[in-house]
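Yeah, one chain of the complex is gone here, protein chain that is, but the others are all in their spots.
Each chain gets a letter, A and B, in the order it is written, and its residues are counted from 1.
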């Protein structure tokens, strides 16, 4: 048995969808750099221009991948204007190739970033095929190309381009969850556009500290800015199926944070709930 | 030339979509178990919670894959409640890693299942990374992880967990097609949500037995429960293009069963047709 050399896997996320030829162009560039590189689609359905979601998703799945994996994240409303095109290296050993536009917010706080470099366009940008004079597809010309060179070992991290301070990374502000006695407060940090579950930034540990137990009915209040949107007693339990079909449930999600769902339904659609710092949640007994 | 060792391919189907980070989390778990495993996306767009469709789709495409392929099917409305998490081995040599909730219905009848085992969570569940206390993502923590171990040879089928009787597998009831003289009856078993074709459970052989030939105009009646929804003479032919654009056609589908379509249009949308045991079709000359 002969094992082939392990190359780093390239994992892609963008807001391009598969509806046009952008993804196929990027993947072709990767295979032209190195035929043996493996490409995995994480998602091409990040909500358009939503660097907050890009940041959240990277943080959601990154830790499940082998160390050394190269993540390419292209949600890039500012393409061709002044924002840095960068490669970050996390303390845990992952690479993230991305515009530095907020997409590194969550990872900066959890995995921590040990160094970041701005991609040197002079050496790490695709050449030829008439691509030099376009400014609108860095996903293909810069991010995919540079990531492929890095993953295949054709360049080192140092050869990406000049380092800049980790402190200079662009991040979104995110409210912190709070506990005071038996009251827990947080925000909706993200929703699942498919099943309609919404996830707070409140860790399960705060629920435990507040004395909330599976089987309890908890008073949940949701505010959009200061406007009360939802106020109900909701069953706290370990999975959707413990609620009756069509009933809401408050549960511990796969990231050990508190989520809200409707059993066999969509919480976000039924109650018209979205996410961000202006979506506040308050839970008491 | 050195051939690399062939590992089993992992083929995934779920109702998760690519709209959030669940798929990327599952695939990361697989690659962390064994960097060399190949992952193929069958679909992540099974209709939500629809274990009938999960069952139908597995049966539609499974036989075209190499023996030994490991299929991971996660349509799991009952996640975290009492239903078995299982690995089935078919007589033809495929593995199916799935909640035992109806998703094995069709395969039980066609490929036949030679043995089934319940996944032992104590040994075949992902450990660490804070995953132990969540009950809502068996796709990642149990199914993907166990499937990767099986496909990579880290565990044998016997080591999945305790065997239970094939007879105990949960299946959906499915009406059988019938022929009496020149009249053929069946149900709509599935639709294609893209092109809008609807497929009956009536085999081509029954049409042949009834004396129906390509070029015939057949009387088609469709009932939802007892309510007549559609009653027209429809051209029976071998492909869509034999009907005028916009006209319905009755044809022999890729599984040698009878389907209904509109040429360059959608049968299910135009006539508001769905599928299941309560969608009955009757064909005469």
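One rule holds for everything that comes next: a residue touches a chain if its C-beta (ideal position, glycine included) is under 8 Å from a C-beta of that chain, and two chains touch if they have at least 3 such contacts.
The structure presented is a predicted model; accordingly, all values stated were derived computationally and were not measured.
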Sole contact to the chain not displayed, among B:40, B:129 or B:228: B:40
Absent-chain contact - pick from B:9, B:115, B:174 or B:229: B:9
Among A:32, A:175 or A:278, residue touching the chain not depicted: A:32
Interface residues of subunit B (partner: the chain not displayed): 1-4, 6, 9, 11, 13, 40-45, 56-57, 60-66, 69, 190, 192-195, 204, 238-242, 251-256, 264
Footprint left on subunit A by the chain that the document does not show: 2, 4-5, 15-25, 27-29, 31-32, 35-36, 39, 41, 48-49, 77-81, 129-131, 133-137, 140-141
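To be clear about the criterion, only the chains that are shown with their structure count from here on.
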Whole-Å gap between the CA centroids of subunit A and subunit B: 31
